[in-house]
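Rest of the complex left out; these chains stay put.
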Amino acid sequence: MFYHDRRLQRQVTVDKPDPLFARMLQQAIGGVEGEIRVCMQYMFQAYGARGPSNKYRDLLLHTATEELGHIEMLATAVALNLETAPTEAQEQGAKDAIVGAVMGGGESPRHVLEGMLHKQLLSTGMSAHPSDSDGVPFDMSHIYASGNLAADMYCNVAAESTGRVLATRLYNATADAGMKDMLGFLIARDAMHQNQWLAVIEELGGEAGALPIPNSFPEANQTNEHAYQFFSTSVDGSYPAGRYTEGPSIDGKGEFSVFQAQPMGEEPVLGPARPDSGAQNEQIGAKPAQQIP
Amino acid sequence: MFYHDRRLQRQVTVDKPDPLFARMLQQAIGGVEGEIRVCMQYMFQAYGARGPSNKYRDLLLHTATEELGHIEMLATAVALNLETAPTEAQEQGAKDAIVGAVMGGGESPRHVLEGMLHKQLLSTGMSAHPSDSDGVPFDMSHIYASGNLAADMYCNVAAESTGRVLATRLYNATADAGMKDMLGFLIARDAMHQNQWLAVIEELGGEAGALPIPNSFPEANQTNEHAYQFFSTSVDGSYPAGRYTEGPSIDGKGEFSVFQAQPMGEEPVLGPARPDSGAQNEQIGAKPAQQIP
(Lines give C-alpha, C1' and ligand atoms only; values in the text may rest on other atoms or scores of the structure.)
Protein backbone atom coordinates (compact mmCIF):
# COMPACT_ATOMS: atom_id res chain seq x y z
CA MET A 1 0.00 0.00 0.00
CA PHE A 2 0.98 3.63 -0.35
CA TYR A 3 1.42 6.90 1.52
CA HIS A 4 1.84 10.45 0.39
CA ASP A 5 3.49 13.68 1.48
CA ARG A 6 1.96 16.93 0.27
CA ARG A 7 5.41 18.19 -0.66
CA LEU A 8 7.11 17.43 -3.96
CA GLN A 9 10.08 15.13 -4.39
CA ARG A 10 11.98 18.15 -5.73
CA GLN A 11 11.08 21.80 -5.89
CA VAL A 12 9.44 22.85 -9.15
CA THR A 13 9.75 26.45 -10.18
CA VAL A 14 8.94 28.27 -13.38
CA ASP A 15 10.65 31.58 -13.87
CA LYS A 16 8.62 32.72 -16.85
CA PRO A 17 5.40 30.88 -17.64
CA ASP A 18 5.36 29.47 -21.16
CA PRO A 19 2.10 27.85 -22.27
CA LEU A 20 3.65 26.29 -25.35
CA PHE A 21 6.26 24.60 -23.21
CA ALA A 22 3.43 23.40 -20.96
CA ARG A 23 2.03 21.62 -23.96
CA MET A 24 5.41 20.11 -24.81
CA LEU A 25 5.83 18.87 -21.22
CA GLN A 26 2.67 16.82 -21.65
CA GLN A 27 4.70 14.37 -23.72
CA ALA A 28 6.68 13.51 -20.57
CA ILE A 29 3.45 12.89 -18.66
CA GLY A 30 1.16 11.10 -21.08
CA GLY A 31 3.42 10.24 -24.00
CA VAL A 32 4.45 6.66 -24.58
CA GLU A 33 7.93 7.68 -23.37
CA GLY A 34 6.49 9.42 -20.31
CA GLU A 35 6.19 8.94 -16.57
CA ILE A 36 2.72 7.40 -16.36
CA ARG A 37 4.09 4.62 -18.49
CA VAL A 38 7.10 3.78 -16.35
CA CYS A 39 5.15 4.22 -13.11
CA MET A 40 2.38 1.86 -14.13
CA GLN A 41 4.72 -0.54 -15.91
CA TYR A 42 6.78 -1.08 -12.77
CA MET A 43 3.61 -1.33 -10.66
CA PHE A 44 2.12 -4.08 -12.79
CA GLN A 45 5.42 -5.93 -13.12
CA ALA A 46 5.59 -5.88 -9.31
CA TYR A 47 2.04 -7.12 -8.86
CA GLY A 48 2.75 -10.14 -11.07
CA ALA A 49 6.31 -10.89 -9.91
CA ARG A 50 6.83 -14.62 -9.37
CA GLY A 51 10.07 -15.98 -7.88
CA PRO A 52 12.90 -15.47 -6.95
CA SER A 53 11.31 -14.66 -3.61
CA ASN A 54 9.85 -11.19 -3.47
CA LYS A 55 13.07 -9.29 -4.08
CA TYR A 56 12.12 -7.97 -7.49
CA ARG A 57 8.53 -7.27 -6.45
CA ASP A 58 9.92 -4.89 -3.86
CA LEU A 59 12.56 -3.40 -6.16
CA LEU A 60 9.90 -2.61 -8.74
CA LEU A 61 7.61 -1.06 -6.12
CA HIS A 62 10.41 1.29 -5.01
CA THR A 63 10.94 2.72 -8.45
CA ALA A 64 7.25 2.71 -9.39
CA THR A 65 6.56 4.80 -6.30
CA GLU A 66 9.36 7.20 -7.17
CA GLU A 67 7.97 7.65 -10.68
CA LEU A 68 4.57 8.54 -9.27
CA GLY A 69 6.25 11.55 -7.72
CA HIS A 70 7.70 12.45 -11.10
CA ILE A 71 4.23 12.57 -12.67
CA GLU A 72 3.29 14.96 -9.86
CA MET A 73 6.31 17.19 -10.52
CA LEU A 74 5.63 17.39 -14.24
CA ALA A 75 1.92 18.04 -13.77
CA THR A 76 2.77 20.84 -11.38
CA ALA A 77 5.18 22.26 -13.94
CA VAL A 78 2.45 22.22 -16.57
CA ALA A 79 0.04 24.10 -14.31
CA LEU A 80 2.70 26.68 -13.41
CA ASN A 81 3.60 27.25 -17.05
CA LEU A 82 -0.04 27.96 -17.82
CA GLU A 83 -0.51 30.68 -15.24
CA THR A 84 0.56 34.13 -14.17
CA ALA A 85 -0.85 36.02 -11.27
CA PRO A 86 -3.31 38.76 -12.27
CA THR A 87 -5.39 38.31 -15.37
CA GLU A 88 -4.44 41.43 -17.21
CA ALA A 89 -0.81 40.89 -16.48
CA GLN A 90 -1.20 37.39 -17.77
CA GLU A 91 -2.35 38.47 -21.15
CA GLN A 92 0.53 40.87 -21.22
CA GLY A 93 2.75 38.06 -20.02
CA ALA A 94 1.61 35.76 -22.74
CA LYS A 95 2.20 38.42 -25.31
CA ASP A 96 5.72 39.02 -24.07
CA ALA A 97 6.78 35.53 -23.38
CA ILE A 98 5.54 33.72 -26.38
CA VAL A 99 3.60 35.38 -29.00
CA GLY A 100 4.59 38.97 -29.04
CA ALA A 101 8.28 38.41 -29.46
CA VAL A 102 7.65 35.86 -32.11
CA MET A 103 4.80 37.16 -34.09
CA GLY A 104 5.63 40.81 -34.34
CA GLY A 105 2.66 42.09 -32.37
CA GLY A 106 -0.94 42.43 -33.41
CA GLU A 107 -4.25 42.83 -31.74
CA SER A 108 -4.90 39.46 -30.23
CA PRO A 109 -1.99 37.07 -29.89
CA ARG A 110 -3.97 35.25 -27.25
CA HIS A 111 -6.35 33.97 -29.85
CA VAL A 112 -3.68 32.10 -31.79
CA LEU A 113 -2.30 30.76 -28.56
CA GLU A 114 -5.73 29.46 -27.64
CA GLY A 115 -5.87 27.75 -30.98
CA MET A 116 -2.82 25.76 -29.96
CA LEU A 117 -3.72 24.82 -26.38
CA HIS A 118 -6.90 22.86 -26.79
CA LYS A 119 -7.06 20.44 -23.95
CA GLN A 120 -5.30 22.72 -21.48
CA LEU A 121 -7.68 25.60 -22.10
CA LEU A 122 -10.89 23.80 -22.94
CA SER A 123 -10.78 20.58 -20.93
CA THR A 124 -8.67 21.16 -17.84
CA GLY A 125 -8.90 24.89 -17.22
CA MET A 126 -5.15 25.47 -17.21
CA SER A 127 -3.65 22.30 -15.83
CA ALA A 128 -2.17 18.97 -16.89
CA HIS A 129 -4.01 16.02 -18.33
CA PRO A 130 -2.85 12.43 -18.84
CA SER A 131 -2.34 12.88 -22.57
CA ASP A 132 0.66 13.52 -24.76
CA SER A 133 1.70 16.79 -26.36
CA ASP A 134 -0.74 16.19 -29.21
CA GLY A 135 -3.61 15.65 -26.80
CA VAL A 136 -3.72 11.90 -27.43
CA PRO A 137 -4.69 10.17 -24.17
CA PHE A 138 -2.24 7.64 -22.74
CA ASP A 139 -3.40 4.11 -23.34
CA MET A 140 -2.44 1.36 -20.96
CA SER A 141 -1.53 -1.15 -23.64
CA HIS A 142 1.94 0.39 -23.29
CA ILE A 143 2.33 -1.21 -19.87
CA TYR A 144 4.60 -4.13 -20.67
CA ALA A 145 4.54 -6.78 -17.97
CA SER A 146 5.25 -10.09 -19.61
CA GLY A 147 5.71 -12.36 -16.64
CA ASN A 148 9.29 -12.92 -17.81
CA LEU A 149 11.73 -11.04 -15.60
CA ALA A 150 14.46 -10.58 -18.19
CA ALA A 151 12.06 -9.48 -20.92
CA ASP A 152 10.57 -7.00 -18.51
CA MET A 153 13.99 -5.60 -17.67
CA TYR A 154 14.72 -4.91 -21.33
CA CYS A 155 11.29 -3.31 -21.65
CA ASN A 156 12.29 -1.10 -18.74
CA VAL A 157 15.65 -0.19 -20.27
CA ALA A 158 13.81 0.69 -23.47
CA ALA A 159 11.34 2.86 -21.56
CA GLU A 160 14.07 4.69 -19.64
CA SER A 161 16.09 5.18 -22.81
CA THR A 162 13.30 6.76 -24.82
CA GLY A 163 12.30 8.62 -21.66
CA ARG A 164 15.74 10.18 -21.22
CA VAL A 165 15.92 11.04 -24.92
CA LEU A 166 12.62 12.88 -24.58
CA ALA A 167 13.72 14.66 -21.40
CA THR A 168 16.91 15.94 -23.05
CA ARG A 169 14.85 17.25 -25.98
CA LEU A 170 12.65 19.14 -23.55
CA TYR A 171 15.75 20.41 -21.72
CA ASN A 172 17.11 21.74 -25.00
CA ALA A 173 13.79 23.36 -25.88
CA THR A 174 13.58 25.61 -22.82
CA ALA A 175 15.68 28.47 -21.52
CA ASP A 176 13.86 28.60 -18.19
CA ALA A 177 16.22 27.93 -15.28
CA GLY A 178 13.54 26.32 -13.15
CA MET A 179 12.52 23.99 -15.90
CA LYS A 180 16.14 23.12 -16.68
CA ASP A 181 16.67 22.24 -13.00
CA MET A 182 13.64 19.94 -12.94
CA LEU A 183 14.53 18.27 -16.20
CA GLY A 184 18.19 17.88 -15.22
CA PHE A 185 16.98 15.99 -12.16
CA LEU A 186 14.66 13.74 -14.14
CA ILE A 187 17.43 13.11 -16.69
CA ALA A 188 19.72 11.98 -13.87
CA ARG A 189 17.08 9.62 -12.53
CA ASP A 190 16.59 8.12 -15.99
CA ALA A 191 20.35 7.52 -16.17
CA MET A 192 20.16 5.64 -12.86
CA HIS A 193 17.19 3.60 -13.97
CA GLN A 194 18.86 2.56 -17.23
CA ASN A 195 21.77 1.29 -15.15
CA GLN A 196 19.49 -0.25 -12.55
CA TRP A 197 17.52 -2.48 -14.88
CA LEU A 198 20.67 -3.60 -16.69
CA ALA A 199 22.11 -4.43 -13.27
CA VAL A 200 19.26 -6.85 -12.79
CA ILE A 201 20.14 -8.47 -16.12
CA GLU A 202 23.65 -8.83 -14.74
CA GLU A 203 22.26 -10.49 -11.63
CA LEU A 204 20.36 -12.87 -13.88
CA GLY A 205 23.57 -14.00 -15.54
CA GLY A 206 24.11 -11.19 -18.02
CA GLU A 207 23.40 -11.50 -21.70
CA ALA A 208 24.86 -15.00 -21.83
CA GLY A 209 22.73 -16.18 -18.95
CA ALA A 210 19.51 -14.43 -19.77
CA LEU A 211 19.41 -14.87 -23.56
CA PRO A 212 17.66 -16.07 -25.54
CA ILE A 213 14.69 -14.87 -23.57
CA PRO A 214 12.90 -16.90 -22.27
CA ASN A 215 15.83 -19.06 -21.25
CA SER A 216 13.44 -21.76 -20.03
CA PHE A 217 12.41 -22.84 -23.52
CA PRO A 218 14.31 -25.96 -24.62
CA GLU A 219 16.62 -24.99 -27.46
CA ALA A 220 15.93 -28.32 -29.11
CA ASN A 221 12.40 -27.12 -29.80
CA GLN A 222 13.42 -24.20 -31.93
CA THR A 223 14.64 -24.49 -35.53
CA ASN A 224 18.25 -24.20 -34.50
CA GLU A 225 19.74 -23.91 -37.99
CA HIS A 226 18.11 -20.50 -38.32
CA ALA A 227 18.70 -19.29 -34.76
CA TYR A 228 21.89 -17.35 -35.48
CA GLN A 229 21.51 -16.46 -39.16
CA PHE A 230 21.11 -12.96 -40.47
CA PHE A 231 18.42 -13.17 -43.15
CA SER A 232 19.16 -10.97 -46.14
CA THR A 233 16.01 -9.91 -47.99
CA SER A 234 17.76 -7.74 -50.55
CA VAL A 235 16.81 -8.60 -54.14
CA ASP A 236 20.44 -8.35 -55.16
CA GLY A 237 21.71 -10.47 -52.29
CA SER A 238 23.71 -7.69 -50.67
CA TYR A 239 23.67 -7.05 -46.92
CA PRO A 240 25.31 -4.67 -44.45
CA ALA A 241 28.05 -6.68 -42.75
CA GLY A 242 28.46 -6.17 -39.03
CA ARG A 243 28.89 -7.74 -35.64
CA TYR A 244 25.66 -9.66 -36.32
CA THR A 245 26.82 -11.39 -39.51
CA GLU A 246 29.85 -13.26 -38.20
CA GLY A 247 31.54 -14.23 -34.97
CA PRO A 248 30.07 -15.69 -31.80
CA SER A 249 26.53 -14.69 -30.97
CA ILE A 250 25.97 -12.30 -28.09
CA ASP A 251 24.44 -15.01 -25.94
CA GLY A 252 27.47 -17.22 -26.55
CA LYS A 253 25.31 -20.07 -27.75
CA GLY A 254 25.88 -19.88 -31.52
CA GLU A 255 27.83 -18.41 -34.40
CA PHE A 256 26.47 -15.63 -36.58
CA SER A 257 26.16 -16.28 -40.32
CA VAL A 258 24.26 -14.95 -43.32
CA PHE A 259 21.36 -16.59 -45.11
CA GLN A 260 19.88 -15.30 -48.35
CA ALA A 261 16.13 -15.20 -47.78
CA GLN A 262 14.08 -17.29 -50.21
CA PRO A 263 10.75 -19.06 -50.13
CA MET A 264 11.02 -22.30 -48.18
CA GLY A 265 7.28 -22.81 -48.43
CA GLU A 266 4.70 -23.01 -51.17
CA GLU A 267 1.97 -20.62 -52.18
CA PRO A 268 -0.81 -21.22 -49.69
CA VAL A 269 -4.19 -22.27 -51.04
CA LEU A 270 -7.10 -21.81 -48.69
CA GLY A 271 -10.27 -23.79 -49.07
CA PRO A 272 -13.30 -22.22 -50.76
CA ALA A 273 -15.57 -20.06 -48.67
CA ARG A 274 -18.32 -21.79 -46.73
CA PRO A 275 -21.82 -21.41 -48.21
CA ASP A 276 -23.11 -19.70 -45.08
CA SER A 277 -20.16 -17.38 -44.60
CA GLY A 278 -21.42 -14.26 -46.33
CA ALA A 279 -18.95 -14.56 -49.22
CA GLN A 280 -19.80 -13.99 -52.88
CA ASN A 281 -21.08 -16.97 -54.82
CA GLU A 282 -17.89 -16.97 -56.89
CA GLN A 283 -15.86 -17.65 -53.76
CA ILE A 284 -18.03 -20.53 -52.68
CA GLY A 285 -18.15 -22.30 -56.00
CA ALA A 286 -14.44 -21.80 -56.36
CA LYS A 287 -14.65 -21.26 -60.05
CA PRO A 288 -11.03 -21.20 -61.27
CA ALA A 289 -9.63 -17.72 -61.62
CA GLN A 290 -8.97 -18.03 -65.32
CA GLN A 291 -12.68 -18.55 -65.92
CA ILE A 292 -13.75 -15.49 -64.03
CA PRO A 293 -13.69 -12.82 -66.70
CA MET B 1 10.93 -0.35 -52.42
CA PHE B 2 9.62 -3.88 -52.14
CA TYR B 3 8.94 -7.09 -54.06
CA HIS B 4 6.97 -10.18 -53.24
CA ASP B 5 6.94 -13.88 -53.99
CA ARG B 6 3.62 -15.68 -53.79
CA ARG B 7 5.26 -18.45 -51.81
CA LEU B 8 5.72 -18.35 -48.06
CA GLN B 9 9.05 -17.93 -46.29
CA ARG B 10 8.42 -21.31 -44.68
CA GLN B 11 5.74 -23.91 -45.26
CA VAL B 12 2.73 -23.57 -42.99
CA THR B 13 0.67 -26.66 -42.33
CA VAL B 14 -2.09 -27.40 -39.90
CA ASP B 15 -2.70 -31.02 -39.16
CA LYS B 16 -5.95 -30.58 -37.29
CA PRO B 17 -7.75 -27.27 -37.56
CA ASP B 18 -8.32 -25.67 -34.17
CA PRO B 19 -10.40 -22.46 -34.19
CA LEU B 20 -9.51 -21.61 -30.60
CA PHE B 21 -5.85 -21.80 -31.42
CA ALA B 22 -6.54 -19.55 -34.41
CA ARG B 23 -7.78 -16.98 -31.98
CA MET B 24 -4.72 -17.39 -29.76
CA LEU B 25 -2.42 -16.96 -32.78
CA GLN B 26 -3.92 -13.52 -33.32
CA GLN B 27 -1.84 -12.29 -30.39
CA ALA B 28 1.29 -12.97 -32.47
CA ILE B 29 -0.15 -10.96 -35.36
CA GLY B 30 -1.85 -7.96 -33.79
CA GLY B 31 -0.76 -8.12 -30.17
CA VAL B 32 1.71 -5.57 -28.84
CA GLU B 33 4.26 -8.40 -28.80
CA GLY B 34 3.39 -9.42 -32.33
CA GLU B 35 4.80 -9.30 -35.82
CA ILE B 36 3.03 -6.20 -37.14
CA ARG B 37 4.74 -4.34 -34.36
CA VAL B 38 8.28 -5.45 -35.12
CA CYS B 39 7.77 -5.15 -38.89
CA MET B 40 6.52 -1.59 -38.73
CA GLN B 41 8.91 -0.61 -35.93
CA TYR B 42 11.94 -1.58 -38.01
CA MET B 43 10.42 0.05 -41.11
CA PHE B 44 9.95 3.40 -39.39
CA GLN B 45 13.33 3.25 -37.66
CA ALA B 46 14.84 2.68 -41.10
CA TYR B 47 12.94 5.57 -42.69
CA GLY B 48 14.25 7.98 -40.06
CA ALA B 49 17.79 6.61 -39.71
CA ARG B 50 20.37 9.42 -39.62
CA GLY B 51 24.09 8.64 -39.65
CA PRO B 52 26.33 6.66 -39.45
CA SER B 53 25.96 6.43 -43.19
CA ASN B 54 23.05 4.27 -44.30
CA LYS B 55 24.29 1.04 -42.76
CA TYR B 56 21.60 0.82 -40.10
CA ARG B 57 18.88 1.99 -42.49
CA ASP B 58 19.65 -1.03 -44.63
CA LEU B 59 20.03 -3.41 -41.69
CA LEU B 60 16.63 -2.40 -40.39
CA LEU B 61 15.03 -2.79 -43.82
CA HIS B 62 16.33 -6.36 -44.07
CA THR B 63 14.72 -7.46 -40.87
CA ALA B 64 11.55 -5.40 -41.37
CA THR B 65 11.08 -7.15 -44.71
CA GLU B 66 11.63 -10.54 -43.12
CA GLU B 67 9.03 -9.80 -40.45
CA LEU B 68 6.48 -8.93 -43.12
CA GLY B 69 6.76 -12.52 -44.25
CA HIS B 70 6.14 -13.66 -40.70
CA ILE B 71 2.84 -11.77 -40.57
CA GLU B 72 1.90 -13.60 -43.76
CA MET B 73 2.79 -16.99 -42.28
CA LEU B 74 0.80 -16.38 -39.13
CA ALA B 75 -2.22 -15.04 -41.01
CA THR B 76 -2.15 -18.11 -43.20
CA ALA B 77 -2.00 -20.28 -40.10
CA VAL B 78 -5.06 -18.54 -38.68
CA ALA B 79 -7.04 -19.11 -41.89
CA LEU B 80 -6.03 -22.78 -42.00
CA ASN B 81 -6.98 -23.33 -38.37
CA LEU B 82 -10.43 -21.94 -39.10
CA GLU B 83 -11.23 -24.28 -41.95
CA THR B 84 -11.76 -27.89 -42.89
CA ALA B 85 -12.64 -29.16 -46.29
CA PRO B 86 -16.33 -30.01 -46.70
CA THR B 87 -18.83 -28.09 -44.69
CA GLU B 88 -20.51 -30.94 -42.93
CA ALA B 89 -17.21 -32.47 -42.10
CA GLN B 90 -16.15 -29.18 -40.73
CA GLU B 91 -18.91 -29.01 -38.22
CA GLN B 92 -18.09 -32.53 -37.29
CA GLY B 93 -14.45 -31.55 -37.22
CA ALA B 94 -15.07 -28.69 -34.94
CA LYS B 95 -17.04 -30.91 -32.65
CA ASP B 96 -14.30 -33.47 -32.53
CA ALA B 97 -11.34 -31.22 -32.37
CA ILE B 98 -12.41 -28.69 -29.85
CA VAL B 99 -15.73 -28.76 -28.32
CA GLY B 100 -16.91 -32.29 -28.36
CA ALA B 101 -13.94 -33.78 -26.61
CA VAL B 102 -14.03 -31.04 -24.06
CA MET B 103 -17.63 -30.42 -23.40
CA GLY B 104 -19.01 -33.90 -23.32
CA GLY B 105 -21.23 -33.58 -26.34
CA GLY B 106 -24.54 -31.81 -26.68
CA GLU B 107 -26.67 -30.56 -29.47
CA SER B 108 -24.80 -27.57 -30.73
CA PRO B 109 -21.20 -27.19 -29.70
CA ARG B 110 -20.73 -24.90 -32.66
CA HIS B 111 -22.86 -22.29 -30.99
CA VAL B 112 -20.54 -21.92 -28.02
CA LEU B 113 -17.60 -21.87 -30.33
CA GLU B 114 -19.19 -19.07 -32.30
CA GLY B 115 -19.62 -17.19 -29.08
CA MET B 116 -15.87 -17.25 -28.66
CA LEU B 117 -14.75 -16.38 -32.21
CA HIS B 118 -16.31 -13.01 -32.80
CA LYS B 119 -14.08 -11.20 -35.22
CA GLN B 120 -13.04 -14.33 -37.10
CA LEU B 121 -16.60 -15.42 -37.71
CA LEU B 122 -18.42 -12.14 -37.93
CA SER B 123 -15.92 -9.71 -39.40
CA THR B 124 -13.46 -11.65 -41.52
CA GLY B 125 -15.36 -14.71 -42.59
CA MET B 126 -12.80 -17.20 -41.29
CA SER B 127 -9.49 -15.47 -41.64
CA ALA B 128 -6.99 -13.33 -39.76
CA HIS B 129 -7.37 -9.70 -38.79
CA PRO B 130 -4.78 -7.25 -37.48
CA SER B 131 -6.03 -7.46 -33.90
CA ASP B 132 -4.87 -9.33 -30.85
CA SER B 133 -6.39 -12.47 -29.34
CA ASP B 134 -9.00 -10.36 -27.56
CA GLY B 135 -10.02 -8.67 -30.80
CA VAL B 136 -8.36 -5.37 -29.83
CA PRO B 137 -6.97 -3.77 -33.01
CA PHE B 138 -3.25 -3.09 -33.14
CA ASP B 139 -2.50 0.57 -32.62
CA MET B 140 0.57 2.12 -34.16
CA SER B 141 1.60 4.06 -31.07
CA HIS B 142 3.55 0.89 -30.27
CA ILE B 143 5.96 1.65 -33.10
CA TYR B 144 8.95 3.00 -31.19
CA ALA B 145 11.28 4.98 -33.41
CA SER B 146 12.97 7.58 -31.26
CA GLY B 147 15.62 8.93 -33.58
CA ASN B 148 18.23 7.63 -31.11
CA LEU B 149 19.89 4.51 -32.45
CA ALA B 150 20.79 2.97 -29.10
CA ALA B 151 17.37 3.61 -27.59
CA ASP B 152 15.81 2.04 -30.65
CA MET B 153 18.02 -1.04 -30.31
CA TYR B 154 16.86 -1.59 -26.73
CA CYS B 155 13.26 -1.11 -27.89
CA ASN B 156 13.93 -3.82 -30.45
CA VAL B 157 15.47 -6.18 -27.89
CA ALA B 158 12.41 -5.61 -25.72
CA ALA B 159 10.09 -6.34 -28.64
CA GLU B 160 11.92 -9.53 -29.60
CA SER B 161 12.03 -10.66 -25.97
CA THR B 162 8.32 -10.29 -25.34
CA GLY B 163 7.76 -11.69 -28.83
CA ARG B 164 9.72 -14.84 -28.13
CA VAL B 165 8.03 -15.26 -24.75
CA LEU B 166 4.68 -15.12 -26.51
CA ALA B 167 5.75 -17.56 -29.21
CA THR B 168 6.90 -20.11 -26.64
CA ARG B 169 3.56 -19.83 -24.86
CA LEU B 170 1.78 -20.52 -28.12
CA TYR B 171 4.15 -23.43 -28.79
CA ASN B 172 3.27 -24.91 -25.42
CA ALA B 173 -0.43 -24.43 -26.02
CA THR B 174 -0.66 -26.55 -29.16
CA ALA B 175 -0.08 -30.21 -29.90
CA ASP B 176 -0.28 -29.73 -33.66
CA ALA B 177 2.96 -30.74 -35.38
CA GLY B 178 2.55 -28.22 -38.18
CA MET B 179 1.98 -25.40 -35.76
CA LYS B 180 4.92 -26.49 -33.60
CA ASP B 181 7.13 -26.43 -36.69
CA MET B 182 6.06 -22.90 -37.63
CA LEU B 183 6.40 -21.60 -34.09
CA GLY B 184 9.77 -23.30 -33.60
CA PHE B 185 10.97 -21.42 -36.66
CA LEU B 186 9.65 -18.09 -35.43
CA ILE B 187 11.15 -18.72 -32.00
CA ALA B 188 14.54 -19.29 -33.62
CA ARG B 189 14.25 -16.07 -35.57
CA ASP B 190 13.40 -14.16 -32.41
CA ALA B 191 16.51 -15.61 -30.79
CA MET B 192 18.58 -14.30 -33.71
CA HIS B 193 16.98 -10.89 -33.54
CA GLN B 194 17.60 -10.54 -29.80
CA ASN B 195 21.25 -11.23 -30.51
CA GLN B 196 21.30 -9.03 -33.59
CA TRP B 197 20.11 -5.84 -31.91
CA LEU B 198 22.42 -6.37 -28.94
CA ALA B 199 25.24 -6.81 -31.48
CA VAL B 200 24.50 -3.31 -32.70
CA ILE B 201 24.78 -2.04 -29.13
CA GLU B 202 28.18 -3.74 -29.05
CA GLU B 203 29.15 -1.95 -32.26
CA LEU B 204 28.11 1.30 -30.62
CA GLY B 205 30.52 0.74 -27.75
CA GLY B 206 28.57 -1.64 -25.61
CA GLU B 207 26.80 -0.59 -22.43
CA ALA B 208 29.72 1.59 -21.39
CA GLY B 209 29.81 3.41 -24.69
CA ALA B 210 26.11 3.71 -25.33
CA LEU B 211 24.85 4.55 -21.84
CA PRO B 212 23.41 6.71 -20.51
CA ILE B 213 21.23 7.05 -23.58
CA PRO B 214 21.41 9.58 -25.21
CA ASN B 215 25.17 9.72 -24.81
CA SER B 216 25.21 13.11 -26.52
CA PHE B 217 23.71 14.96 -23.58
CA PRO B 218 26.40 16.72 -21.51
CA GLU B 219 26.58 15.00 -18.14
CA ALA B 220 27.21 18.34 -16.51
CA ASN B 221 23.64 19.29 -17.31
CA GLN B 222 22.08 16.51 -15.29
CA THR B 223 21.82 16.51 -11.49
CA ASN B 224 24.81 14.26 -11.12
CA GLU B 225 24.51 13.61 -7.39
CA HIS B 226 21.35 11.63 -8.07
CA ALA B 227 22.49 9.91 -11.26
CA TYR B 228 23.61 6.68 -9.64
CA GLN B 229 21.50 6.53 -6.48
CA PHE B 230 18.87 3.93 -5.83
CA PHE B 231 15.92 5.84 -4.33
CA SER B 232 14.22 3.91 -1.54
CA THR B 233 10.56 4.88 -1.13
CA SER B 234 9.82 2.40 1.65
CA VAL B 235 8.22 4.03 4.70
CA ASP B 236 10.46 2.02 6.96
CA GLY B 237 13.63 2.81 5.03
CA SER B 238 14.28 -0.75 3.96
CA TYR B 239 15.32 -1.68 0.44
CA PRO B 240 16.21 -4.84 -1.52
CA ALA B 241 20.01 -4.77 -1.84
CA GLY B 242 21.44 -5.83 -5.17
CA ARG B 243 23.84 -5.10 -7.95
CA TYR B 244 22.14 -1.71 -8.32
CA THR B 245 22.74 -0.52 -4.76
CA GLU B 246 26.53 -0.69 -4.63
CA GLY B 247 29.54 -1.13 -6.87
CA PRO B 248 30.36 0.53 -10.17
CA SER B 249 27.46 1.47 -12.36
CA ILE B 250 26.82 -0.57 -15.49
CA ASP B 251 27.89 2.29 -17.74
CA GLY B 252 31.14 2.61 -15.79
CA LYS B 253 30.56 6.28 -15.18
CA GLY B 254 29.48 6.24 -11.53
CA GLU B 255 29.13 4.30 -8.30
CA PHE B 256 25.79 2.91 -7.13
CA SER B 257 24.52 4.04 -3.71
CA VAL B 258 21.25 4.26 -1.80
CA PHE B 259 19.23 7.37 -1.05
CA GLN B 260 16.22 7.42 1.25
CA ALA B 261 13.51 9.26 -0.67
CA GLN B 262 12.16 12.36 1.03
CA PRO B 263 10.55 15.60 -0.10
CA MET B 264 13.18 17.98 -1.42
CA GLY B 265 10.49 20.43 -2.53
CA GLU B 266 7.61 22.24 -0.92
CA GLU B 267 3.89 21.77 -1.28
CA PRO B 268 3.00 23.48 -4.56
CA VAL B 269 0.48 26.30 -4.43
CA LEU B 270 -1.12 27.17 -7.75
CA GLY B 271 -2.66 30.56 -8.35
CA PRO B 272 -6.43 31.01 -8.08
CA ALA B 273 -8.53 30.16 -11.09
CA ARG B 274 -8.99 32.87 -13.72
CA PRO B 275 -12.42 34.53 -13.66
CA ASP B 276 -13.15 33.44 -17.21
CA SER B 277 -11.93 29.88 -16.82
CA GLY B 278 -15.18 28.10 -16.06
CA ALA B 279 -14.20 27.36 -12.44
CA GLN B 280 -16.50 27.73 -9.45
CA ASN B 281 -16.64 31.14 -7.79
CA GLU B 282 -14.96 29.69 -4.71
CA GLN B 283 -11.88 28.83 -6.78
CA ILE B 284 -11.63 32.31 -8.24
CA GLY B 285 -12.05 34.23 -5.00
CA ALA B 286 -9.60 31.87 -3.37
CA LYS B 287 -11.46 31.90 -0.10
CA PRO B 288 -9.17 30.09 2.39
CA ALA B 289 -10.06 26.46 2.81
CA GLN B 290 -10.78 26.78 6.50
CA GLN B 291 -13.58 29.22 5.73
CA ILE B 292 -15.27 26.98 3.24
CA PRO B 293 -17.55 24.91 5.44
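Order of writing sets the labels: A and B. Residues in every chain begin at 1.
Keep in mind that, in the parts below, a contact is a pair of C-beta atoms (placed from the backbone, for glycine too) under 8 Å apart; a residue touches a chain by one contact, two chains touch by 3 or more.
This is a predicted model, so every value here is computed, not measured.
Undergrad: Given the 2 placed subunits, let me have the overall number of copies in this structure's complex.
TA: Total copy number for the complex in this file: 6.
Basically, only the chains that are shown with their structure count from here on.
Undergrad: Distance-wise, how many Å sit between the C-alpha centres of chain A and chain B, to the nearest whole number?
TA: From the centre of chain A to the centre of chain B is 11 Å.
Undergrad: Given the complex with chain B, which residues does chain A contribute to the contact?
TA: Within the complex, chain A touches chain B at residues 3, 5-12, 32-33, 55-56, 58-59, 61-63, 65-66, 69, 73, 76, 79-80, 83-85, 87, 90, 125-127, 136, 139, 141-142, 144, 146-148, 150-151, 154-155, 157-158, 161-162, 164-166, 168, 171, 180-181, 184-185, 187-192, 194-196, 198-200, 202-203, 207, 211-214, 216-217, 221-235, 239-240, 242-244, 249-251, 254, 256, 261, 263-268, 270-271, 273-279.
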